[in-house]
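With one protein chain removed, the remaining protein chains of the complex are shown where they sit.
By written order: A and B. Residues from 1 in each chain.
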Amino acid sequence: MTGKLKSGRMVVEGSYAVAHAAAMCRPDVISAYPITPQTHIVEDLSQFVADGAIDSKYINVESEFSALSALVGSSAAGARTYSATTSQGLALMHEVLFNAAGMRLPIVMTIVNRSMSAPINIWNDHQDSVAERDTGWIQLYIEDAQELVDTTVQAYLIGEDPDVSLPVMVCMDGFILSHVFEPVELLDQEKVDEFLPQFSPVRALDPENPESFGMFVDPEYYMDFRYLVEQAMDASRQKIADAARKFESAFGRYYGGLIDTYHTDGAEIILVAMGSLVGTLRDVVDDLREKGVSVGLLKIRAFRPFPIDEILKVVARAKVVVVLDKNISLGTGEGAVTTEIKAGLYDSGSDIRVPVMGFVVGLGGRDIPVGTVQRIVAKAKTVAESGVSGRSEFVDLKHLRV
Amino acid sequence: MKEIRIHGRGGQGSVTAAELLAIAAFEDGRHSQAFPAFGVERRGAPVMAFVRLSDRTIRLRSQVYNPDYVIVQDATLIEAVDVASGLKPDGMILVNTEHSSEDLALETEATVRTIDATRIALDIIGKPIMNTVMLGAFAGASGEVKAESIKHAVRDRFPGPVGEKNADAVQHAYDRMVKS
Partner (left out) sequence: MTLPYAPIGKPGSSVANKTGGWRIFIPVFNAELCNGCGTCETFCPEGIVHKIEGGDTFIADYDYCKGCGICARECPKDAITMELEEK
């Protein structure tokens, strides 16, 4: 049936690219509630279903809470499931996110990253998904439309692995990637079928053999079940790396496993970021290297599980680590990535004592021009010399003085 | 890499123009990227869209601040928006107007080209939708993209007679700019 969808390399919208990729994974059930800037994805998918191009059951619901709840039931019944949401919609799913992970249901959901109200704002940052970091979902952040397509397919392979059995968020920057038109290789159904086996759940609801999913457990058991989720998260580290390599063998494209690095060998200054900002940073690194600045780039692809071991290896010999956070953990003065890298450095048991500079950037769609990054690197140079970093700061405030 | 900024009003097809330009340039064998300035789209409100064209993979995700080209779909925007902002001195600004470039008195060192795209759209397409006309004019004035590729993208997006009329308008505008 899916033969009706085109494949091959062409210029399409990022939203179409991810809808196409999700379709190629043959989800049995799709459920979503439209919200800007996710709307084009679910419009495209519902069009595919209406056209008979895919066999998925599309469940219309009245809220994001219901959308994810419908998928919890579907996934427990052994269905491969897909949803997409953003911002307030993701927040409305908050309670169900815990249930999906705790019940070990490998739902895949695209998060079209957008800021949180108030003030209401529809543009991009990472506050929505970063706020859900403790729910037990794997979180992958992607850089361009092609990585979005390829990572969507990898997400099913990772989540459905019996050793993992966890839901996965594939996080893409709202508008910047959801509304961009750029060249993308749309995947061929046969090749995806070869790469991605059918979903065979560890356990599934069966009327012939009734079981209760997500049952009540008392203090005797609860903590142990939470430990099992942490173990599954830990197991997913290798699976994320393996899925990326397996994809490379099948399709010839690779974006890193838990992290990716760019000119980090011997770099004194290491920039750290997630999402589409990484693309801009690659250009800045190339430019500054030509001017003799010893700078490299570390892309965090998996924020959950947090790849602290991989990060420590990369920053061990650097003189300063510069973290660009598109989120703010209010009350700490810094973004979550900054906090977690600092924590990991202290915890390492090693003698790595590299200063970490945190910069909160791009909230609510504030653009991050090359010049902004260049100014940040100029500050980093002085810290690289002194070895002493200050508190994190908000970059490019326009109407307030810091 | 070449960067293009398109100014228009909501409903004039500026975002579509950016998309079609990216598709056409890709057909020419180049890498391309098109994206809107992410406004809350309202009919009549000033909107912007951006296009990048390059022979290499485009990684930059910021907005365009120093465009090589500016396309202005509606000359009345000149009053409201600094359309030449950041335009490179060796760049070009293409304005839809019945007036001459001298009459516009734009503050820029860049080349100013004009075309009465609304008139061409009315004559050939029958509607005052000038975005495809502007793309034809851009192809002719800049040489950055082939008219054939624009026409192909237009026909692909608007199948049937509408696409054919738009393709004719593209060719007409292209010829006008190349000759003048």
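Quick notes
The working rule: contacts are C-beta pairs under 8 Å (C-beta built on N, C-alpha and C of every residue); 3 or more make two chains touch, one makes a residue touch a chain.
Values in this document were obtained by computation on a predicted structure and should not be read as measured data.
The absent chain, not drawn in this view, touches the displayed chains A throughout the complex.
When the full complex is taken into account, the listed residue touching the unshown chain is A:102, out of A:102, A:159 or A:335.
Interface note: of A:58, A:213 or A:254, the residue touching the hidden chain in the full complex is A:213. The chain that is not drawn here is touched, among residues A:69, A:113, A:151 or A:165, by A:165. Of the candidate positions A:50, A:120 or A:202, contact with the hidden chain is made by A:202. Touch with the hidden chain on the side of chain A covers residues 102-104, 165, 202-203, 210-215, 217, 221, 224-225, 228, 232.
Going forward, only the chains that are shown with their structure count from here on.
If you check the complex, the residues on chain B that touch chain A are 18-19, 22-23, 26, 31-36, 38, 40, 58-63, 65. Chain contact summary for the complex, chain A toward chain B: residues 10-11, 13, 122-123, 144, 173, 175-176, 179-183, 276-277, 279-280, 282-283, 365, 367-370.
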